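Each chain you see keeps its place in the complex, though not every chain is here.
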Amino acid sequence: MEWIALVTLLVAAEYMFMTIMVGKSRGESGISAPKITGDEKFERVFRVQQNTLEQLIIFFPALWLFGYYMHPQIGALLGLAFLIGRVLYARGYIADPDRRGPGFVIGILATLALLLGGFVGAGLKLL
Amino acid sequence: MEWIALVTLLVAAEYMFMTIMVGKSRGESGISAPKITGDEKFERVFRVQQNTLEQLIIFFPALWLFGYYMHPQIGALLGLAFLIGRVLYARGYIADPDRRGPGFVIGILATLALLLGGFVGAGLKLL
């Protein structure tokens, strides 16, 4: 499961980078805490991080259950697809919210594959 | 722990369904990204997903620690109670925010029972 662990930590690092971007954007836009709206650029950067958080809550469990019940290396590859999807999502969204689609879809398909594989693997083990 | 794994994946699927509802509601309400306010209906659907995310961050660890240190099948049943509580929460909240209480309470009680049981189980093992 070391591959799964490493992908988990890489995605965590990617997410931490997004949170640093939010802090930086807060400074540049002059949107002082606790405000989270009022500047289009800041709101885009903030939503990139928030939406990634919304995905991670199921991505991490799905990654580990797929890795354990199905196949660790394939799980790690799907995890890398998620990581790349999130880079495309962030770049697209910050350039223009209408261009956040492709990266989002790559990430959600990777998560769905992990969920489904984990479900089949855990279900088969129970039978 | 297969029962715990399956409940984890069912709750993850429930949550993914909520995120799809947010996307759908975004389209219907005309609230374009990165905005998250401006339409009461959209805000309700969005808060249902956000509040579920806020719960899942402790529900998942509590579910696994209860399952491991206390009892997997009882943990899975408490997890199903959480899942049902969240359905009631979503239905209540979208109909009228004042009706989100009962589903919320069911979910939080299930999470509290999992937390407490996990705490007792891990503490006893340490002694």
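Order as written gives the chain letters A and B; numbering starts at 1 within each chain.
We take it that a residue touches a chain if its C-beta (ideal position, glycine included) is under 8 Å from a C-beta of that chain, and two chains touch if they have at least 3 such contacts.
Source: prediction; values computed, not measured.
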What is the copy count for the full homomeric complex in this file, when 2 chains appear in place? 3
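The rule is simple: only the chains that are shown with their structure count from here on.
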Could you work out the angle of the rotation that brings the CA atoms of subunit A onto the matching CA atoms of subunit B, rounded to the nearest 5 degrees? 120
Where subunit A and subunit B are represented by their mean Cα positions, the distance between them in whole Å: 19
Residues on subunit A engaged by subunit B in the complex (per definition of touch): 37, 40, 43-44, 46-47, 53-54, 57-58, 61-62, 65, 69, 93, 97, 100, 111-112, 115, 118-119, 122-123, 125-126
Complex interface listing, subunit B residues touching subunit A: 2-3, 5-6, 8-9, 12-13, 15-16, 19, 32-37, 49, 53, 56-57, 60
